[in-house]
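As you look at this complex, bear in mind that one protein chain is not there, while each of the others sits in place.
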């Protein structure tokens, strides 16, 4: 019997690109809220999802730097299971419910790329960096203090796609409404059979179900954000007209489930 | 309307990780035929596929170094669309028909990784190298000549998984039966909804349909092959008991279609 | 006037691979003490340096994960100036003084590679990972606790060169003698002129001068260490006969100077 949550399925089930859930994540985030042009960003939404009229174009640019484990101490295999990612989340409405729509997402790791597709995140490979904070005092250690400065960037295939900065102003107990919407994505797996290239085998709107979400070490300040134009990408069309607050925090959560909102193949 | 053959689907359709077929490939191959332990390799086959009793355990290790284009001159974006890959093909039988089963496959490019999953190749990211041949004479240029030597290797996440060598002996008109079986793979896309982790949304046996296949500059000689053991992989279980001929050739082909042999979710 | 501490020297001096000192470092370390075969490791020492008879073969394997800045907020350019490294330090004696000799060193960043050569570290490129600890509780966050487990590994050009593990046992105030020797390396820059290939332009024994060294968050436990054999490397010859304690700590220090102990070209 072949085993494994994903391909390659194998006799022992340890060759699979993605191990079986539950999946656990712990990491650090640098985030910047911004507003893009709603007349443009409305066009990134699939049928059934609409911009949130209360906050047209409000979005978050999210840089993550995290460690992953499933059931086999994957965090003790850091070459395979540490990951850095970048996502955009756009305030939207699905059937009257506020959601965060994820139009673009990049990670630096193959297991995370495929895990994303399974979760409905449209991931591509990107190279992602953010300034880190270290325990020992130094000009190099970027402490979490008032006026502390952090940067982040993301590139793919040698093109810079996002550049961000955050200047910390004050420690906070919570994110104050930022990231309080459930993330909705789209699981999409095409057919290759002739004549069926536009009839995907899987096309579902899905909502993430996060277990044990935990946010800590929250700092809030001012953000900077820029999406340089790059050949072969459409990210810059969602670029900021206005930039808001910046955030730096640590997080953890688990994933074992997903909620299918709609089957779009029907 | 959102466009794109794959996620991320976008207003212009140019952000998609994989462009729409037809897909065209041109490249160079280093290949080594070998025999693994049929009592072990039989366990890598899915239900309905069996080892070929005429050649139990006969396999090919295939290193490719190629360029890709779809309809938009993707070969003029070499940072995104050049690729190197490694595959194993195992002689097998499906419903009485000789096939080549692909249990493991690695590539160094995200578009190729996802394209592979759509084609039924169980790809993971790997770093693949092969000695190249260059037009200008030099000790460094590895000419295609009698006793010419070529090497190839593949690693993933910093672990060496395959090491191969070929010593050329003679030029040939064709591959002499090597690679004359149609490749069969498995399209597999899991569900993440609780309780359905072992009920994939897509699970199909598929047979590749290659358009305009072309093989040229064929050289045949002796092969060397070694699969070092590596944590988190099962490749070494398919490693060689005996190594046969080595091959070096150039190839091109196109893909626009796939043949679904069986729906395994049924 | 061309400017820059290193090549490429340029009109503004910002293109230089390595910015001018002072240099500041802050990071995390996973370290494992071990004993190699002194009859073998004695041969890695240059003339004038000898094994320490008090602790023949005692060595430390050091994995670093750090951030760098010079005078221009380089830590806000994380894509260029974050770095991970691996070093071996061997207990030795120079003119009666206990020192730590650095025979091999790997980093994942070009500025760090060249900085190392200038400091006397014989760096090559390697891919280095270590389990990280994150603030938010999770199975993935690897907290600093009794029985906490950490791993590290280093590979170069797709070959695994070092694999290590540390199981934490207790928090400590200091490293207890570990890393209390000044590191001695060798600045070596060859000539390429015909007939002078073995007459280096620079060949100096040098001792590092660290400013403001700070060690914090020290945990001590048990170590595991393994140097797999790899083509084109000699690291495994210094591999462990016996493995001792493991350490996990945070550090910072600055560099503005180096002490030249001997000019070996004389």
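Note that the chains are named A, B and C in the order they appear, and that numbering of residues resets to 1 at the start of each chain.
Going forward, a contact is a pair of C-beta atoms (placed from the backbone, for glycine too) under 8 Å apart; a residue touches a chain by one contact, two chains touch by 3 or more.
The shown structure was predicted, so the numbers you read here are calculated from the model rather than taken from an experiment.
K.L.:
In the intact complex, which of the presented chains make contact with the chain not displayed?
P.N.:
Computed over the complete complex, the missing chain touches A, B, C.
K.L.:
Which listed residue, C:180, C:229 or C:257, touches the chain dropped from view?
P.N.:
Checking the options C:180, C:229 or C:257, the one contacting the hidden chain is C:257.
K.L.:
Can you say which of A:10, A:59, A:155 or A:254 touches the chain missing from this structure?
P.N.:
Counting the whole complex, the residue in contact with the absent chain is A:155.
K.L.:
If I consider the whole complex, including the chain that's not displayed, which of C:25, C:66, C:104 or C:150 touches that chain?
P.N.:
If we include the chain that is not displayed, C:104 is the one touching it.
K.L.:
Determine and list the chain A residues touching the chain excluded from the picture.
P.N.:
Residue positions of chain A that touch the missing chain: 127, 129, 153-155, 158-160, 230.
K.L.:
Which residue numbers on chain C touch the omitted chain?
P.N.:
Within chain C, the residues touching the omitted chain are 2, 5-12, 14-15, 17, 20-21, 43-44, 46, 77, 79-80, 103-105, 110, 113-114, 117-119, 122-125, 157-159, 186-190, 192-194, 197, 201-202, 206, 209, 231-235, 237, 255-260.
K.L.:
Which parts of chain B are in contact with the chain that was left out?
P.N.:
24-28, 66-69, 73, 75-79, 82, 127, 129-132, 134-142, 149-153, 155, 165, 212, 214-217, 250-254
Everything below uses one rule, namely that only the chains that are shown with their structure count from here on.
K.L.:
If you connect every pair of chains that touch, what shape comes out? Choose line, ring, star, complete or other.
P.N.:
Its topology is that of a complete graph.
K.L.:
Quick one: compare the interface residues of chain B with those of chain C and tell me same or different, with half as the dividing line.
P.N.:
same
K.L.:
In terms of CA centroid distance, which chain is the most far removed from chain C?
P.N.:
Here the answer is chain B, farthest from chain C.
K.L.:
Residues of chain C touching 2+ other chains?
P.N.:
As it turns out, chain C has residues touching two or more other chains at 127, 129, 153, 155.
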